[in-house]
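After the structure tokens below, expect a handful of questions from me.
The complex appears here minus one protein chain, its other protein chains still in place.
Chain nomenclature is as follows: A and B, assigned in order of appearance, with residue numbering initiated at 1 for each chain independently.
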Amino acid sequence: MEGLQLLLTGFAAALSWQNLLFAFIGCVLGTLIGVLPGLGPAAGTAILIPLTFKLDATGAIIMLAAIYYGAMYGGTITSVLINVPGEAASVVTCLDGYQMARQGRAGTALGIAAIGSFAGGVVAALALAMVAPPLARFALSFGPPEFFALMFLGMCLVTGLAGKSLAAGLLMTIFGLLLSLIGIDPVRGAPRFTFDVPELYDGLGFVPVVMGLFGVAEILLMIESPFRQLLDTKIKGLWPSREEWKRSSGAIGRGTVIGFVLGLIPGVGAVIPTFMAYIVEKRLSRHPERFGTGVIEGVAAPETANNAYANAAMVPLLVLGVPSSPTIAIIMGAFIINGLTPGPFLFKERPDLVWTVIASFFTGNVILLILNLPLVGLWARLLKVPYQYLCVGTLLFCIVGAYSLKGTVFDVGVMLVFGVIGYFLRKLGLPLAPAVLALILGPFMEKSLRTSLEMSAGDFGIFLTRPISATLLAGAALVIAVSTFKFATLKAMKEAESK
Amino acid sequence: MKRGWQAAVAALLLIFAVFAYESFKLSLSDTLGPGPGFFPFWLGALGAVLSVILLVQLHLGRVDVSDEALVFEPAGMRSVAAALGGLIAATALLDVLGFRMAMLFLIPFLLVVLGARNRTAIAICAGAGSFGVYHVFFDLLKVPLPVGIFGL
Partner (left out) sequence: MKTMQHGTTQGLIAALTAVLVLAAGPAPAAQYPTKSLQLMIAYPAGGSTDVAARIVAAIAEKQLGQPIVVVNRGGAGGQVGWTDMSRARPDGYYIGFINLPALNTVILDPQRKAAFKVDAFVPIINQVLDPGIIWVKGDSPHKSLKDLLEAAKRAPNTLSAATTGILSDDHLAILMAEEAYPGAVFRIVHLEGGAAQMTAILGNHVNVAFDNVGSVFRRIRTGEVRALAVMDTQRSRFLPDVPTTPELGFKTVISSSTRGIAAPKGVPAPIIKRLEEVFQKAMADPEHVKKMDEAGLALKIMVGEEYAKYYRELHAKAAKYTEWAQKRPHR
């Protein structure tokens, strides 16, 4: 296979000590960027572009790509340790990862995240090398109607799994969707629900809201009942049990596939794969009710998915010349500044560069694993700090994080408001996940809906006449039917029992 | 817990109604298709209807709400209120006092509210959290944190 041969040549170059060094620096910086508040991968990579002026093109791109998938892992660290997701892709990991940390198993959570990320990343890189071009062409058939259908399906899946009450899940979803629409309407340009507050023109800001709902709310809960602090500060060993390994390996396998497939579609974003992987795992599990209390698959699935996604997201860039997300757009900018045009032409003109970069994904993933696995114990030890200092430290972390996003105190205020809201939601047992997913997907869903209608001149039938979107919507209908059925039967059973 | 849910759903009902009303004021549709108010209006309307249904169900006791009571520990609530108060004050004054000064006050305040007693530890944290963090972010990472009217 020609691909394999080119890959091997790429390896020869990727294993040069300079390129290994760049990958290493990228991984370190990426992890740091993921851990540090407010410096999402986009901001971090943007800051580092000037650095890349001084390196040769290949080295620069290797480093930027390493920063990108390194940051995916860095975000996990804060999710697990303090329930603060550094960026969108790490939100789902909070659900079970943080619970594991509270049980003294932070090390295990981080460890399986590292291993899952590695597995997902390597398989994705391999698949990228083998079948990138044809798969990329397929991904092109996703237009606005297909996006809408995909996101609608995602929303149905999450809502249907929202714990005890379907109605509560629905309400939370709608709440999240409405919040996401605050700001200047992206299609018509009209400010919506901004009440003349200019800081709201760009919307509420996903990061402050989520930092509030998860991080600050958790702290408030901890302050109220100190017994909520770590149930067990003794670190219970770093390795998962045999049974957990078995469950994790399934999760890792499925997470890789989900992350990879979704990564190929330009414009999907890192959040959907993590949510999907988590939900699929929950549905397939024999004990779905245990999700959210600290099950290892709840960490393995999304973590694998997001690293597989990050590696696969390079495909649209390299093969089609289309960036999948703002961070990858920055990497593309790096290409352009160095006088290169990502796309099929680059494959033909500079195969040396492209295949070296692809090979560097492998080396980068290995480096990431080697870097992070030993540190896992160190991170876990951070939790042994007395709870007052941990709380204050986390709050400081959140404040700086929220502020440094746009340099306004407004975001800190938003975070506090949602901290209070999250506090009440948690106390009441209302589900956060549907609201969070809705918050991210809301604008995309609306934009896809309206762009689809522009394409069809107002005809709603466009969603049903196109095969892919029709299939996805049928899937959504199925999910709705099954969930309603499930809830109805459960209720009937309960009523029968109590009679 | 039931009362808590009723309160929460009632609050949501209000929020949905406000969104629906505001969207109605924007154009719901023009010649080509949905306008800016279309999507949020229907969402708000749907949400409001669902909230009403849920409120009715709660009232009739048909919803399986957890039996545990909504517990608000008085001592804990005092701490939460104090901590929130401190946070809100610090945030409001962040631009006036500047990051360093605001944190210099906030950190010891919070630590004491939470029960820390070791003065040296508190002092060190206050210093590191205010000046330390500021300089790491500004000098190393080039991320500016607020500077207040006192130049701090």
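The criterion applied here is as follows: a contact is a pair of C-beta atoms (placed from the backbone, for glycine too) under 8 Å apart; a residue touches a chain by one contact, two chains touch by 3 or more.
Because the structure is predicted, anything quoted here is derived from the model rather than measured.
Asks: Which one, A:226, A:250, A:288 or A:344, makes contact with the chain that was left out?
Replies: Within the whole complex, the residue contacting the unshown chain is A:344.
Asks: If the hidden chain were put back, which of A:226, A:250 or A:267 would touch it?
Replies: For the chain that is not drawn, the touching residue is A:267.
Asks: Would you indicate which residue among A:20, A:126 or A:184 is in contact with the undisplayed chain?
Replies: From the options A:20, A:126 or A:184, the contact with the absent chain belongs to A:184.
Asks: Which residue numbers on subunit A touch the omitted chain?
Replies: 42, 45-46, 49-50, 53, 140-144, 183-184, 186-191, 198, 201-203, 266-267, 316, 320-323, 326, 329-333, 336-337, 339, 341, 343-345, 406, 447, 451, 454-455, 457
FYI, only the chains that are shown with their structure count from here on.
Asks: Rounded to the nearest whole Å, what is the centre-to-centre distance of subunit A and subunit B, using the mean of the C-alpha atoms as each centre?
Replies: 23
Asks: What does subunit A use to touch subunit B in their complex?
Replies: The contact residues of subunit A facing subunit B are 36, 38-39, 47, 164-165, 167-168, 170-171, 174-175, 177-178, 181, 185, 187-188, 190, 192-193, 220, 223-226, 386-389, 391-393, 395-396, 399-400, 403-404, 407, 409, 412-413, 416, 420, 423-425, 427-430, 446, 449-450, 453-454, 457-458, 491, 494.
Asks: Can you check the complex and tell me which residues of subunit B touch subunit A?
Replies: 1, 4-5, 8-9, 12, 15-16, 19, 22-23, 26, 32-37, 39-40, 43-44, 46-47, 50-51, 53-54, 57, 63-66, 70, 72-73, 76-77, 79-80, 83-84, 87-88, 90-91, 94-95, 99, 103, 107, 110-111, 113-116, 121, 125, 129, 133, 137, 141-146
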